[in-house]
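A single protein chain has been omitted; all remaining protein chains appear in their positions.
Entry: chain A
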Amino acid sequence: MEPNTRSTGRLPAAFLTPGSSSFIDFLADHSPELLPGNRKLPEGIVEAPHGTTIVAATFPGGVVLAGDRRATMGNMIAQRDIEKVFPADEYSAVGIAGTAGLAVEMVKLFQLELEHFEKVEGATLSLEGKANRLSTMIRSNLGMAMQGLAVVPLFAGWDEGREKGRIFSYDVTGGRSEEHGYAATGSGSIFARGSMKKLYREDLTEQQATTLVVQALYDAADDDSATGGPDLARRIFPIVTVITDEGFRRLSEAESSELARSVTERRLEQPDGPRAALL
């Protein structure tokens, strides 16, 4: 890495060559071995920790993205306090389910890609542009996904042009689709989606939207062994983030613990959670 920089101290020619504003393109030209998609794949299946459930919901004025804290390897809990929701930039966030190591690396590269573009161009990408960029990155990971090292993110952000929060979900081939209202990904997503389907309304407040996603994560943890519920004993609570026109904000530990505790407390009386009307 950086062989030229070290030998002469001077910036290598590639650094001063006019080119695209993409950091990934630059890496592909200059140090292709640093790109996750370019690694040689050995034969066989690799066992690695997996992140599980990510949920998102929009509300008038923004979008909420949240994730549980569990990573599993087979039937074992690999980590109890993993972080799976990250800011992508000032106005967007990404939550990842799938192979934890690769996913975290992909997020790091994605953050850098957006920041690099912003610094070089002096302007940020559109939300649509960011979502497409993520799509390309997942596509380049398809080889590894075929071996069980799949990464499936959920991308949410504030669209400054349209003035609303938007959610994009992906499949392993990089297929991208915009979700309306709410979305979930990962092993517990089926249960989380069912939960949100019954509770979601279009006129939620920010406070209600954050409660909604915590309810959904609780329901996912209730039925999916790979999803972790709020761990009151160890003080490990879901990560809840809110993106509005004021930018990205992650709920403080006090806020998320308050949220998780009140949901858990109500479940002590009503284990299946709030009920929707029959008709």
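Odds and ends about this structure:
Quick note on the criterion: a contact is a pair of C-beta atoms (placed from the backbone, for glycine too) under 8 Å apart; a residue touches a chain by one contact, two chains touch by 3 or more; residues count from 1.
One rule holds in what follows: contacts and distances are computed from a predicted model.
A chain of the complex is left out here; the name its UniProt entry carries, from "Extracellular solute-binding protein", "Proteasome subunit alpha", "Phosphonate ABC transporter permease" or "Polysulfide reductase NrfD", is "Proteasome subunit alpha". Residue A:Leu11 is the one among A:Leu11, A:Leu41 or A:Met146 that touches the chain missing from this view. Looking at A:Arg80, A:Lys119 or A:Arg162, the residue that reaches the missing chain in the full complex is A:Lys119. Listed for chain A, the residues touching the missing chain in the whole complex are 1-2, 5, 8-11, 15-16, 18, 23, 26-27, 30-31, 34, 90-91, 108-109, 112, 115-116, 118-120, 122-124, 247.
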